[in-house]
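Excluded from the complex is one protein chain; the other protein chains are retained at their positions.
What follows is chain A.
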């Protein structure tokens, strides 16, 4: 009996393949034979036929065939299946025997060779006597054969060889040893495969034929055996469908067998084998659900078949193996492409296998607890003559025995005892751990983190049993935090208890302390007395004493542990431990908070540390330190703020202070003065350390990172916030633990300035002006403020363009330019006495419009006293103001003719008017100092242009206009666009003093089109006419070209006028000359009348139309009515 007694035999687990034996090949010395053999067996891919080949010598002895039974009448079978049977048909009895023989058709000594071959065939036939094994002959030939039918010698000799060897033609093959060896081999093996299949078919028929001889009373075992054999042969034949069918029949037959204690093991073993085959085939057929169903059925049927109570561990071992092998099959199927799911994966089977293995272990410890005096029985009842069993699943001391009662009570007892003794030596924990770790791997794959953790806990516990505490702790530590974060305290407590036991047995001080601390804390679900016991142990450890043994430790281990602890005790050093408790739930809770999220530098920083113990007994500690983030900077202050000896620091210090009473919250408050350099910085609590124990015993620092809190506290705080209890009022002294929140950092901010900064100005600012802002600073401090500095100007951090277009100066008498900055930093103001007030004027020039934010920052230093310490603090006050910049006025310019008609172009040498309008947009009155016209060289003024708006004051919305008469000198080509020049307006605010700088705003005049005309006409006529009173009209026509001009003139008749003069005339004007035409108009009607129209056409310049020239001429005239003499007289008379 090997320890692997429960393992399935390899011949059961392999895939059965047809067995073909090759003889006559000398693979050691003959290179050709070697090549042939390699072609058969090397690199067999999945597409080749499933055959297992073996080279055997020609005179190999095959298993003897027993004489066939003719009648089963008196036959009583001794067991279900012989242990050697499967192996025999897989590896010993070939389905086909192939004889290789080197012989060419044209061999010189054909006759001799033929008879030698026949002899060889005869030898193998004899050794296979009684078997149905086929024999085939392969001739290894050097020459490539001719196509069939062409080689007459060959066919004749083949026939004679077949005859001599008593072979059918189908069993003779030719293997030419040429280049295409592999191709020939593949053809050969396909032929072999057919022969093998025929063989297995006949075997199946043969086994089936036995059935009619059997009867149901005595031959029940044979029914199972035969079905199994048929199924196995079908598998060899690769007929898996039928094979599955036969296995299923065999399975149901095996359960029909009468079961009693003596044959239970045999039945279960066979059932297990058949079940394995069925499941394997189901997975192979890609019907995993069938496999699972079969397995479930198998387990349900066999679960209760325990067999002998004294060997109950055998049953659990077998069950465990069943689950394990199914898990293996499942896993193998998955590797071949099956997809498993979370709730149906091999992990469950491994897990169950592990459970049975655990049960086996328990049973084994229970059943095999023999006294030391009991020795292994002699003679060994487990020995068999052959060293192995004849039948699967039988007892070595009564093989082949099939009756209900054991034949020999004494032997039976001895055998059972022997088995029990053997079981004692089985490394159960190893088996369990292996199965569990298999399961862990599976559950990890199928997203079951909690299942994985659970199994790891079990592994840890098993390692604990196996006394491998280091591994146990490693596993338990790994999963502990999962349970802690999920807040399953009951499970965490159980794991911690195991871990505590392990650490006790190893005398691992630090672990022992940290597990104890958690077990006596609030997360533990242990009973009060348990906690009390652990706490007492913890105190002992802190005092460098040996703790009491944990319960459930066996005597021997506890004793060893005691010794280990004593060693530890005597060991010098390493008695100081720091335990990071942040991620645990320790028995002391800690919360630290700054009383405010920010402190002014002139106020002392206040810090409270709250402590609370959850253990059953009060605990005493010896030190409490708070570490702050910028400790280095606080070196001088450390003495104060980082209490090395807490008694010195604590207010109302007393011994009682150092004792934590369970359930009571203790407050420790600290106070220190921040350094002025830390203004604007953050102070953080980096850690809180609590020292338990003392320097002369062991000391343990509980270290909380940051402001305290542990793995459970954040959730508790959340619940407390939701709780209805928190709304109730609590007395001032009593602190409700849950309502304390951690405040791990605080800001040091500057002192509140007692200074007033006021701004006076007249918004909005006008574009380009020197905008005045008056800053008045008044000190309200009680002492002298020193070193007052004002930073004023554009607030940094705005649009970059604003910085370019804003200029700030303190000098209001000059215009400032680009060289002035946008922000004036640190304007020294000096010291201010209490109550003193200073004013500063600031001038701002905004080159562009838009809103700007201006900053006025007053900083100063002040000496003050905090907590009896003199400190110099810097204070500052900021004022900001948003100022809009607007344009002061709009300038509009237009060109008009002397008739005030709008011009879109002007004519050379013909005067026209430039009109400017200044429209005030400022909300404040504007004082226009002067204006000036700067003409371009292409323009000329008709006279000396003088500003007409000098010293004018414009109110909001008012408009000032000017008019200048201009004329253009001749231009080169007929038409061109020319610049007009600039218009300068000098102005300032009305309200500002006389010496304020004048702002000059430049308006660029628009370009205008200048055109040369060949002819100029102008009329000379009175300003009005009178009805029936003749009026002279003179037209002057100037030729402006260098050519003689032919001009045709005509005057059109009009209803309103009679006239005299040339009605139509053609005349010639010399270059530069002027022609005068005189007409007398005689108005007929009063009112505005259209003058008779003068049409002029130039024969040389048809482009210059009368229309164009007409623009220079008046079109109408006012005609007064005729004076009434009589009335005049009457008036005169009156």
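The rule is simple: contacts are C-beta pairs under 8 Å (C-beta built on N, C-alpha and C of every residue); 3 or more make two chains touch, one makes a residue touch a chain; residues count from 1.
Convention: contacts and distances are computed from a predicted model.
Here one chain is missing from view; checked against "Trafficking protein particle complex subunit 2-like protein", "Phosphatidate cytidylyltransferase", "Glutathione S-transferase" or "alanine transaminase", UniProt names that protein "Trafficking protein particle complex subunit 2-like protein". From the set A:135, A:271 or A:451, the residue in touch with the chain omitted from the display is A:451, counting the whole complex.
Here the missing chain is touched by one residue of A:72, A:488 or A:1101, and it is A:488.
Although one chain is not displayed, its contacts with chain A can still be listed: residues 299, 342-343, 348, 352, 355, 447-451, 454, 457, 486-488, 490-491, 494, 715, 718-719, 722-725.
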